[in-house]
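Excluded from the complex is one protein chain; the other protein chains are retained at their positions.
Note that the chains are named A and B in the order they appear, and that numbering of residues resets to 1 at the start of each chain.
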Amino acid sequence: MAISIGRYTRRGALTIMGVATAALLAAPAAQAKVEGDTIILGSAISLTGKYSTNGIHAQNGYELAVKRINDMGGVKVGGKSYKLKVVYYDDESTPARGAQLAERLIKQDGVQYMLGPYSSGMTKAIAPVTEKYQIPMVEAEGASRSLFTQGYRYLFAVLSTSEQYLASSIALAAEIAEKNGKKPSDVKIAMAFENDPFSQDVRAGVMDDAKKYNMQIIIDDKLPRDLSDMSTTLTKVRAVKPDLLVVSGHSKGAATAARQLAEMKINVPMVAVTHCEAAKIVAKFGATTNDILCPTQWAETLSYSDEYFGTAAEYDALFKATFDGYKNVPYQAAQASAAVIVWKDAFERANSFDRDKVRDALAATDMMTFYGGIRFAPEGNNIAKPMVLRQIQNGTYNVVAPSKYASHPVNWPRKAPGS
Amino acid sequence: MTLAMTKSQRTLGLYGLIAIAAVIAPFLFSAYISQLTVLWVMVLFAITWDAMGGQMGYNSLGNIFFFGAGMYISAVVQIGLHYDVAEYTAAYGAIKVDFTPTQYYTGLVLGTIVAAVGSVLFAFLLSWVVFGLRGPYFAIGTLGIALAAGELVGAWEYVGAGSGISLPVFPGEPEAGERFFYFAFFVAAVLTFFFFRWLYQTRFGLAINAIRDDEEKAEAMGIHTMRYKTITWALSAFFLGICGSLFGNYNIFIEPLEVAFATVVFGIPMVVMSLLGGKGTLWGPVIGAILYHVIKEATWKYFLGWQWVALGLLIIISVVFFQQGIMGWAQEKWPELFGIEVEEAPAEGEEEAA
Partner (left out) sequence: MLNNIQLLIDFPVFNLQLLLDGLMIGAIFALAAYGLALVWGVMNVKNLAQGEFVIMGGYIAYYLSIDAVVRIGIPGTDITFFEVMKPGVNPLWALPVVIPIMFGFGWLMYFLIIRYVIDRDLFTSLLATFGAAIVIQQVLNLIFGPDVQTAESGLGTRILFGSVTIQEIRVLSLIIAGILAALVVLFMKNSRMGQAIRATAQDPRAARVMGIDTDRVYAFTFSLNAAICGAAGVLISMIWVIQPFYGIAHSIRSFVIVVAAGLGNLPGVIVTAFGLGALEQYGGFALGAEFQQAVVVGLLIVVLVVRQIMQARHRQVVR
């Protein structure tokens, strides 16, 4: 009896299932890689969810460069001029969708040339897929060192890798120790890194640098993803008195650190925090953020320039004029624009749409952009652009290291906020 | 008798049709293969949840735990066969890895087996903790287990902590890889379906239905409720462990909070899918999964930014106003289509008494 119920149930079920399946499949057909006079680039990027602020910065960066290149006559291949266009998919800020979306871009939309997603985790999820399909990808937002140890041939990154974020802070700490008649090995470091692929890679970089100078690491905390309080870590900092405190945890890490450092009056001579600009800590916490060191991929005050955007400062101005609501142009946007420029340059040098020719042209990239020099190591990371270290001095970001770019001397020691 | 024959032939025909459709779909709609692949994952989720929540009346919010556990167990086995896991998962990922096809397949098969067994063991262990809990405490407790597992794995350096693990890539052609995983999930979902379909027809099925309807009475009638509950929980875990192992390999990059123990992305939707289709029915979870997946993909495509608002509303609506689900509603509306005569109604697929 039970079986007979089951069977009829099945018939009802099938009707509903058929309707649902039809709905699933009623979607547009695949596009080609180059449609008429348009080159299609594809990107799965975080437009909704936790990382969407930065995802949208990157998207704006892509769009600005695409518009600029198209306005300047497009991409010239084989004597013909092509326009660029980017197809976006939202990855909802979760790597559970990243790989699927990359496959979808490649299979459904026929995308043959990719731009990267936002965040190291997403790039780690997508890079194996593009590699598998041998689709070249120029990415601008995934800094994890581990992306460039796997021998990927089709992955190129315009940004500096994660271990460089805090390297100059460590070097600076060693330099200052020597200046004060101490040994670099006397320097004690406290670390607080978010528990995500990017920050953990930054941490690995700091560990290596510390080992190089023989510095001691006295606090090594992982900050949770939904970080809202780091007072326990800071209490530890007060107890053990490190010479250098490094914090990395995207915008939330920067905001929480800046606020609680001030509130708890934590007195550490050197504090380095990533993502200060994205977290807008100066606007939020004012003078209490003075003397915090902030590593950055790019700054509008640097002297780089190119034929597309002019100088870094001109890019900055154009970006602000194009998109509403930006007081500072985040480096996430600048490097995204740079990635599009790299594509344009590679297409023109390859003078072909053949995937492998374009890939080889990408690998041979050696150019200067408003974002900095771009030359790829055989592993795909950019080795022609350094990170710069800025310090918040009286509410403005001034470059203090490396010395080639420094506009201001570093303030040391940092005074406890408000004291 | 002849009528019964034709009916069973018709049943066979329907299964055949589904099978044929499922087999040709990836070739016919090869561009949509990734959506179709995930569809089978969703179907498997809904069926395994329904075994607990629908058939046995234990509404777990933490079944995603077994999915994540399977994923991680399998990853460790696959890598551990050939490399030092701690070195492999170090944040730098400084060692370059290359899996030969043989290594890949043996790793995948072995990893999946160990994942299934491991998930079952976890189920037995956890049954000591969770099955004393009733009603909302059971739901909250299982939710707690899933959340705690994500946090703990996220703090565990050996498996890469929050950095996650990159798993080996399918060694063959990419198209072959896609089909491989499509059919892997298809087979897993179909096996799960037929296994539970068989199970619900046995004495075991009646026993867990009895637990759902009145646990005290079931005990009084001499049903070893604890044993039945543990076994059902373990069976769900078995299939979810396999699914987790496969999904980790399909997704290539795994990570504790967003992929493996993803409560919001996968854990709660399993429940919603079952409720949407009609919990406690054989086909309800399948339909619910398909519908959920279609709605999710459609809202994501056409109402970007609002897709999770839409899903939240879907949860509320299906839970509050439509708890009998599609199958339940259809059965009420057209009982004759489902071969239900009024007296027989409680035999299958009816709402539990609250």
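What we mean here is this: contacts are C-beta pairs under 8 Å (C-beta built on N, C-alpha and C of every residue); 3 or more make two chains touch, one makes a residue touch a chain.
Keep in mind that what you see is a predicted model, and the values were worked out from it rather than measured.
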{"item": "Candidate in contact with the missing chain, chosen from B:23, B:86, B:109 or B:140", "value": "B:140"}
{"item": "Residue among A:33, A:68, A:145 or A:222 that touches the chain left out of view", "value": "A:222"}
{"item": "Contact partner of the left-out chain, one of A:81, A:180, A:231 or A:403", "value": "A:231"}
{"item": "Hidden partner chain, touching residue among A:153, A:259 or A:349", "value": "A:259"}
{"item": "Residues from chain B at the interface with the omitted partner, ascending", "value": "59, 61, 129, 132-133, 135-137, 139-141, 144-145, 147-148, 151-152, 154-155, 161-162, 219, 222-227, 264, 268, 271-272, 275, 305-306, 308-309, 311-316, 319-321, 323, 352, 354"}
{"item": "Contact footprint on chain A, counting only the chain that is left out", "value": "48-53, 93, 192, 195, 220-224, 226-233, 235-236, 238-240, 251-252, 255-256, 259, 263-265, 278-279, 284-285, 418"}
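Rule of thumb we're sticking to: only the chains that are shown with their structure count from here on.
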{"item": "Geometric centre distance via CA averages, chain B-chain A, whole Å", "value": "34"}
{"item": "Chain A - residues contacting chain B, complex", "value": "1-14, 16-17, 20-21, 23-25, 27, 29-30, 47-48, 90, 92, 94-96, 98-100, 103-104, 107-108, 121, 124-125, 128-129, 131-133, 145-146, 149-151, 194-197, 199-201, 203-204, 222, 224-225"}
{"item": "Residue ranges of chain B touching chain A (in the complex, touch as defined)", "value": "7-8, 10-11, 14, 17-18, 21, 29-35, 37-39, 90-97, 151, 154-155, 161-164, 166, 169-170, 174, 177-178, 197, 200-201, 250-253, 255, 257-259, 262, 265-266, 281-283, 286-287, 290-291, 293-294, 297-298, 300-301, 304-305, 307-308, 326-327, 330-331, 334, 337-340, 344, 347-349"}
